Each structure stands twice: as C-alpha cells, then as structure tokens.
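Missing here is one protein chain; the remaining ones are kept as they sit in the complex.
Per-chain numbering from 1; labels A, B and C assigned in written order.
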C-alpha cells in the first residue's frame, strides 16, 4: 500500500520534472519583440491634454510598402494617439497588382485602430505639381469623389465633405529646388479658410519659412512622418523619434483633434526640436520644466531644472559672462544644475524651440 | 578701387555667412535611420565560408504585411546573405485586394536583391494540414505549377522543377498540440531524397526533437524567421536577432547555398543558440574562440577565452569544484577570464550549443 | 566715413568667420558623458512622497575603491535622494596608505551632497563574525566612538548616539553558507527596538526568508547596493539598476527618511523586483498602474494597463483558460493590452512583487 503511494508520488514528481525539463517538442524563445506601447510623457498644458499625431503616411495602396494595419500597430507602439493614412489619389505605382479604390486603406485599418484605442482620421493626399503641390485632406467622407482633375474642384469637394486641408512639405526640393514660395492658390485657400495648416517638418527635413507663414496666418503647424517604409526603417526610433504633431485638445476624440487643428493649437515636434506659436510653446515649456533655486550663504546660487516630459530642451546662455558652460541640454526625465554668477539676468534662449523664422523662445530662470 | 575690393570681399563674407546661417527653406534633420548593413562576423570554418540565410518569410502576396522589396532591404541591413520569400500557395487572405500569381513576390524582389548583392532563392510554401503540414520548396522554376491539390503531386512537381524541400515548424502547436510526430509521408520523402531539411527553429520557438531527426537522417537543419510583419516588429533586433540558417558554403552563390543544403552543412542559429551536427558545431566553435593560458609560478592558471565572432557561447562547468562561478557567457567580440583550480579536467558544456535532443556540445580548454 | 564702416563691418565678419572656422588650437569633442540626473519616476503613494535610498556603500576609507565624493555624484546621476556611506569600522585593508579616522569619508562627502541637494545620512558598518554578522548604524554622531570590541557595547553606543541599526545581508553565504538563521542577539535587538530593519536584498542577491522576518517583526525592509567599485562597474545600469530602498516619506529631509525607517514604511527594489509589506506594495502598485476597460458589443473585453512609473510589474494569469498568453511584463512608462475571455475572475499574481517568503501580491483588474 505504502509502496503504491510511493509509486504514485514518484510518478507525479517524475512527471513534473519531465514536464519542466524535457518538453523537447516546442520550446519558447526569448527573441520576440514584445508588444507594448511606450508612453510619450507630456504634461497637460493648461486646460489642454496634449495628443500626439502623425497626419501623413502611405501604404501599399499608393506608394508605401506596408499593409494598412501596420500603420496602426507601429503608431500604437510609438505612443501616438491619432494618425491619418493619406495614400495618394494620383500616384499609384503598385496599381498593376491591386484591386482597390481610394478608401481601401482606411477601411482596412479601421478595426485595428478601434482595438488599439487609436484615433484614425480618414484622409488622402491630393498630389499635384507645384502650384499647388501636395495637399492632405482630412475628415473626408469619400476619397473616391475627390479624384477630380482640376485641383480647385478637388479642394471644393473636400470642403463639401466638411474636410480639412494642409499643405505638405512646401519646401520640398523636388518641387521648390531653389526657393520656397507661397503661391496665389495657397493664399486664396487660406483666405477662404480652406487651408488649415502646413507641414513645417516632413520626414527628415524642416522649413523655417513655413513656420513663419503659419504664425503670420494663424494656421496649424504640422510635423508628419510621410512614411513609406515601416517607420522603424526610416527613423532612428532609439535615439530620436518620428516627426509628430502635438495637439492641444479638450478631449481624446476625433472631434477634439479637429478643434485643435481648426484653432491652430498645434506644435510641431521633429528631431527633438519644437516649432509653433510663442504662446503655446512657452506654456508647453512651463508645463514640462520645473525650476528650483538652491541658495547658500556666500555661494553662487544653483538653479535646478527638472524636465518631467519626454521632450528635450536646449538652453543657450545669452550672456556668456553669466554662466559656464554656455549651453545645456535638458534631456527627457532628467535634472540639470546651472551655476550662475549673478542672478540679475538669467535669460536663456531655447535653441531647439522655434517661434518663427530665425526666432527662438526665450526663458528666464 | 580698394573700396570696391572691400565691398566685394564683404559681399562674399556676408554671402557665406548667410548661406551657412540662414538657409531657412529646407534644413536636413538628424532623425533618419541611416542605411547600412551590419556585418555578422563569423570566421570561415575550415574551407567553408559561413553565409547567413533565412528561408521562410511572407509578403502581402500571401498573409504577410510588407511589399516584397522590404524583405530584401531588411535582410541586407541585418547582415543576411541569402533569403527566400515563401508566400503560401493555398492561404491568401489578402487576395480580394490583389491581382497576382504565385510568382509575383519573387518577381518584385529580384532586382532589389541584385542591387543589394543579396542571393534570392525562388521559393514557395506548400501549406497543408498535418500530415504533411507546411513544406517550403526552394530553387523552383514556377510556383504556379506547384498549385496542385494532392500534396504528393505538388511535391513531385517540385522535384520535376529540380527544387529542394524542407518541413516547416514540425513542432508547431497548431498542428501538433500535444505531440511532435514524424509521419509516414515525411519518412517517404526522406527516403526518396525529396526532403532536404527541417526547421529546428521557427519564429519564436524551437524543437529539440526535430534536431534529433535531422541528425539521424543527415538532413539540413534550418532556423527561419517565418516573418509576416516587418522583421524589426517581430524580433528584438537590439538584444537578439531573427532566426537564421548558417550555411557552410564553398562560394557566395545560389549554387554554393544549394550544395550546403544538399550536403546538410547547415547550423541553426536562434535566440543566440546554435543547433546542428556535433562535428560542424565543434568546428564552428573552434573557428570562433581562441584560448590562451596565462601561467604564473605558484598561481592558479587563468584561461583567457576570446570570441572573435558575433555568436554567443555559454560555458557551464561540469565539475563544480573545479572553478567558480560555474557558468560563463562569452559574448560577441569579448574576452573572459576563467580561473581554474586544477587543469586536469577543464571540460565545459556549451549549454547553448545543441547537437541532438538533450545533448550539448562539450569542449576542453 | 562709409568706407570706415565697411571696414569695421568686414572686420567683424572676418573675425566671426575665423572664430567659427579656424579655431585650430582647441576643439571641443562630443565624447563626454554629460552631467545630468535621471529621474526615477514613482508617483506619490497616498500622502507619502517616495524617496529612493541606498544605505550601504564603501569608499577607499574601508575596502571600497572610490573617493567619497564619487558616491554622491553617482547617486545623484542615478536618481537617488538619500545615501549613507558605511565604511567598515573593523575592516580597513587600505589602512597602510591612509591617514584617517572613522568619520573621514562622511566629512569628505558632506559638501558634495549639499551641492547636489542629496540627503547624506551619517553611517558606518559594524563588521563582525556571525552572530551578529554585519550591522549598519545610521544617524550616528561619531563613528570613532562606536569602535568598541564587544558588539553589544558598540550597539549600545549607537543607541546612545540616537542612531538606527539594520542587519546587513543576513543570507550572505560567507557567513551562513547552508542555512539562514536568526540568532538570539538579533531577537534581543529587535525586542529592545535597537534593530530597525534588515537587508532583504544586498548587491546581487536577495533573501526571501529575511523578507518574512521583517514582515513578522514589523521591521523596515532594505535593498542596498553594498558598492565597493564605482556603481556603474558593478551593476548593469542600462538594463537594470542598483538595489534601492524606497522610502514612503512625509518630507524630503533626513528627518523624513528617519521616520519612514522607524515606521517600516519602506519597500525594497532590486533587479526590477519589489519586496515589502502587502499593504504598502498594493498601494504602490495602484499608484503606478492605471487600468481602463475597452468594451465593444460582441467582442471580448480588452483591459488597457498603463504604467506611469519607472518600476516594472510582471503579471501572471492564475487561471490559464482565462487569457492568453499567461504572463505579461508591464515595463516602465508603457501600456499593454490584455484580452480576456470572461471578466468574472480577472486575478493576476504579480510575480515580481514579494510580500513574504513564497508569497506574491495579487491584483484584480
């Protein structure tokens, strides 16, 4: 009897042991890229929640190289809140292999977006020679109906569908090799409130003059990736990030995003730089950076700057005999100490925060 | 006159200055993922050059999510020498959106491979229930002619086209949930020399029992990624690598690769582990690791192990009172020191080098 | 006149140009490790601010290898708020080269701590064979007066100085090779409220049984680095972190830290694991992780878990037929999605959150 019990017990142990040690049929490896979303930490700016968007990207349904669902998955992983897939209407190099219409990529991505709690703005790219160049349309109802030869009529159709429009990469050298001009057609679109923004940064370049136009015309600034490849193959996601449009929104919803664009409450974020209206940029900086003064008798004061966000701020001392060294990088989620000689005029230029062409944000400690 | 010269000089300086400081139209950013190929360093093994291959991957032309050219570009970047795109013949979930035949993905990738000096083996996946499960065919002439209902006839067609075949993921739980059996059809294919290899590792799992079958039947072992997503989204490329098949070849050519497979001169590399025939694995280890003994009077000898390769070797001391600590990781391009008490029996098991089911390579210092 | 102006202007340009282009005497490089502090983000737990401490480390003034100021600098960089330098009283292998007393390392680090706004607790290590083993004393007035042969008298002197004491690495194999026992002397110290805590983790090991003793005796748990080398040479600071003691404090001050220790409001953090009283650990988890349920008609609910902190949480499903895969890693500042079949019993064990020997925290979604 006892012997039986022993045998049973032994059996259990042998079994457990074998189970643990000898599953020789199928062993799981540690080589997988785990599936998680990395938060991009940016505190609220006043009453506004800061959403992260990318409003320009392609799939195999125009000249991109990925299936539409990939655009949702990579955006979710990278911490984006809202994207728009903007396949070209006019440029379809893969068409020979496809059965599609201009709404296909949106339709294929929709459910994937829902499951990831990611906002998907229905969009398309109206792709013409300059002028008017390339125009993205958002919040459209039907991209097929925008496939109209005369650009003005295509733009009117966007309006009819209650869509928004932005001018993509105005400084793109393929279309403006030596200059960067704004044409009558753009001025007209602005005047008639049909153009709601411009890309001040696209892919791997940015256009200071376009920032100035946006400031002057109270248009929303955009930084978009214009991705054709998987994003990880175009941008250095380890040390940098894809270009993003920061939206100061009242709510995490398609409507909230739309209002932010219409009210020009956006900031472009590209290559760890920021560009936008002075007022917004200042508010954003102040929400992110906390300054504390450490005083001690007979010692130079020390300013302790703590950056709560995932943004980077580069401070340059305007008054070189005030402090040393003359420039500081305040990295994401770090603290730096600035030792000052005299605290009368502790003014710094944020060399990576652009508020106009050749103009940078200034801050006082 | 002098004034004129001054003005001209000034003009030049002003111009240079403005050129440098004020190109406000288009500024290049530093956010790009640069385009380069990372070498995977593995020294020659005897007379053989070690090529790195991946013989299982998908594109949008079956159930993958990327355009065929992406498979070439990512393989080139990751240091591979040879790939095969193996879209399913029978499983085509995107078909509703495609105009294609079974050769389309190969045809679209061919020129990209040539430009990258990457070997592209024409392949396809014959996708059936178990038995026979999924079979990859390589070196085929026309995938369309392999689209035959009866698997045996499909396999015969591969043979007729002078193709090679391997059995994919024999231990896949979807097809063999509780066991991992070899069926009569596989035995017959082996006997008739129609099956040239098996995947001992696929995607994020490996099958020790399949390694044993390959050893017993002198078949080529394979480790393949079976990628559907962009590879960087499936595998941790920073700390790990996609599964690869190392091929001991006489030349960098499609023919050289074919001979290595037919001669079973392959080693599977997955999750920093290696699996293959004892003789090959030993030669590979000896080509990669150099041992130097540091002796000093009245001191314990120190063994200095230097790994010249990008492979990893995990050494476990079999005789725990011989050395401390009992296990060592010899990382890529590093040197470690092992202090031994007594140099009589300095034998180590390479816990990440598998030469059969439950069998590991042993080495002596 | 105009000519003069031109010349001056020219001079300025030439000067600027030369300054920028031709400083061939001394060019600054980009190889420096910049000086910044990385924030360890942990939200407040109820009314308490969570400070990060390390209460065990050495300098050249006992058997360590760095000057005392280095201990402050590295702690500041790594995001610590409070440290104690605890050089051995009895073990001084470098003594032959030093002119020192037992307060020297504290005195040399004091000003560096002030400048970095880092709290420096005056401490020492009373270093004896087992029992009582090694005891750290904190908040002492004079380490020299603790240099007393009989351990009981040394402990009394700590008490006389109003110091606190903890038992270091009770499970250290050099002192308890086969067992881990608590001795009468420790019981007596606990009873007389002279012992305020124990190290449940030290350097590269941890002691579950010691966690249980702390829980049972309401003592503060500690995780300390016991650093002898520069911290970056002992611990993998890129993928891991030095052991730290999390203190739930009412204020960022030496007094705040003392009260947290005396009230046993501490949590040990080591190797991305947490150990401490169930109540505190639960509060900490709830402060860090936000759960949101995504419901859709006829679809399985998705739970979205967002980790706001720099801590890691490993969830294991207790009911394997409830969800797949069965375990999840919630990394710092990330979000994961858990798809559940049935939301009746969504209970998870936090496999890296220890609340006793062999006991882990459980949470419900």
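Here, a contact is a pair of C-beta atoms (placed from the backbone, for glycine too) under 8 Å apart; a residue touches a chain by one contact, two chains touch by 3 or more.
Quantities reported herein were computed from a predicted structural model and do not represent experimental measurements.
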Next item on the list: Would you indicate which residue among B:114, B:173, B:187 or B:218 is in contact with the undisplayed chain?
Entry: B:114
Notebook entry, point to check: Just one of B:217, B:263 or B:306 touches the chain that is missing; which is it?
Noted result: B:306
Margin query: One chain is left out of this view; which of C:94, C:110, C:250 or C:337 touches it in the full complex?
Written below: C:94
Checklist line | Contact residue for the chain not shown (choose from C:138, C:206 or C:328) | finding: C:206
Note to self: Just to verify: which one of C:130, C:180, C:254 or C:302 makes contact with the chain not shown?
What the structure shows: C:180
Note to self: Need a quick check: the contact residues on chain B for the chain that isn't drawn.
What the structure shows: 34-39, 41, 114-117, 294, 296, 302, 304, 306, 308, 329-331, 333-337
Note to self: Could you pull out which residues of chain C are in touch with the chain that's been left out?
What the structure shows: 22, 24-34, 60, 64-67, 69-70, 73-74, 77, 94, 96-100, 104, 108, 171-173, 176, 179-180, 201, 204-209, 229-230, 232-238, 240-243, 270-271, 273, 357-358
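The definition used in the following text is that only the chains that are shown with their structure count from here on.
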Next item on the list: Write down the pair of chains with the top C-beta contact pair count.
Entry: A-B
Note to self: Measuring between Cα centroids, which chain is at the maximum distance from chain C?
What the structure shows: B
Item checked: Nearest-to-centre chain - CA centroid comparison -> A
Check: Approximately how many whole Å separate the CA-defined centres of chain A and chain B?
Finding: 34
Notebook entry, point to check: Taking each chain's centre as the mean position of its Cα atoms, how many Å separate chain A from chain C?
Noted result: 35
Checklist line | Inter-centroid spacing, chain C versus chain B (mean Cα positions, whole Å) | finding: 41
Check: Which positions in chain C touch two or more other chains at once?
Finding: none
